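After this line comes chain A, so read on.
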Amino acid sequence: MIRVKITPNNKQSQLQYIREISGVNINKCIQCTKCSAGCPASARMDILPHEIIRLLQLGQVEKIFHSKSIWNCASCFVCTERCPRNIDIARLIEAIRLTIIRQPGKSKFKPDDVPGIIDDKMPQQVLVSGFRKYNR
Partner candidate 1 sequence: MDKTTVRMQQIALQTLANGEVDVILGWKKGDEWYDSYPVVINDINETAELIWDAFCVNNLSKYLITELKKNLRIGVFLKGCDSLAFNQLVIDNRIDSERVVIFGLPCPGMIDPQKVKHAGLNKGLLKVERTGDKIVFITKEGVKEYIGRSFDYDKCLNCRCPNPVVSKYMLSDAVTRTDEEQYFPDVTEIEKMPLEARYDYWTKQFSKCIKCYACRNICPLCSCETCVFDNIAAGVSSKADADCEQQFFHIIRAYHVAGRCVDCGECSRVCPVGIPLEKLNRKIIKDINQLYGDYTADTDIAKSPPLGTYKVDDFDPFDGSKQGGKK
Partner candidate 2 sequence: MMYSYYPGCTLKTKAQDLERFALISAQVLGIELAEQQDWQCCGAVYPLAEDEIAGKLSAVRSLAAAHSKGEKLITLCAACHHVIKRVNADMYSNEFVRKRVNNYLQLPKNYNGEAKVLHYLELLRDDVGFSKLAEQVRMPLTGRKIGAYYGCLLLRPSNVMNFDDAENPSILEDFITALGATAVKYPFRTECCGGYLTVNDQEANEMAANIINSAIGLEVEEILTACPLCKYNLEKELGTNTKVRIVYFTELLAEALAIK
């Protein structure tokens, strides 16, 4: 484990992109953790939502890109609803997802995956939203 961190500046363009497409000012965060505390999907997250914002503030985008958390966010908007600083965290996490899947070949969910998960009851709403969230 590397204990010494140097805030990288080569990630500035990605950070800027995330800022732009989310429209969120990450500097408003006061690390109250209410987002993480209320997140129903936090059990499946390796980095909690408030930590994601902290890492963004520090420019550590790489760590976020490799996390499971962004794929396990269900966009349930609880974090956005409760944030005392009016930060739209759901939007921010969506922006991070998009930053990855908009790159060629980085889609998370592909048509080939469908037969593996489909059952006769599954509403197509699941598939459509799955493609919208994980594929570009």
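Regarding selection, all candidates are chains of the complex that A comes from, given by their letters.
Rule of thumb we're sticking to: a residue touches a chain if its C-beta (ideal position, glycine included) is under 8 Å from a C-beta of that chain, and two chains touch if they have at least 3 such contacts; residues count from 1.
Remember, it's a predicted structure, so these values are computed and weren't measured experimentally.
Of the candidates listed (1 or 2), only one touches chain A in this complex, namely 2. Considering their complex, residues 20-23, 40-41, 43-44, 71-72, 74-78, 80-81, 88, 90-91, 94-95, 98, 108-109, 113, 117, 121-130, 132-134 of chain A touch candidate 2.
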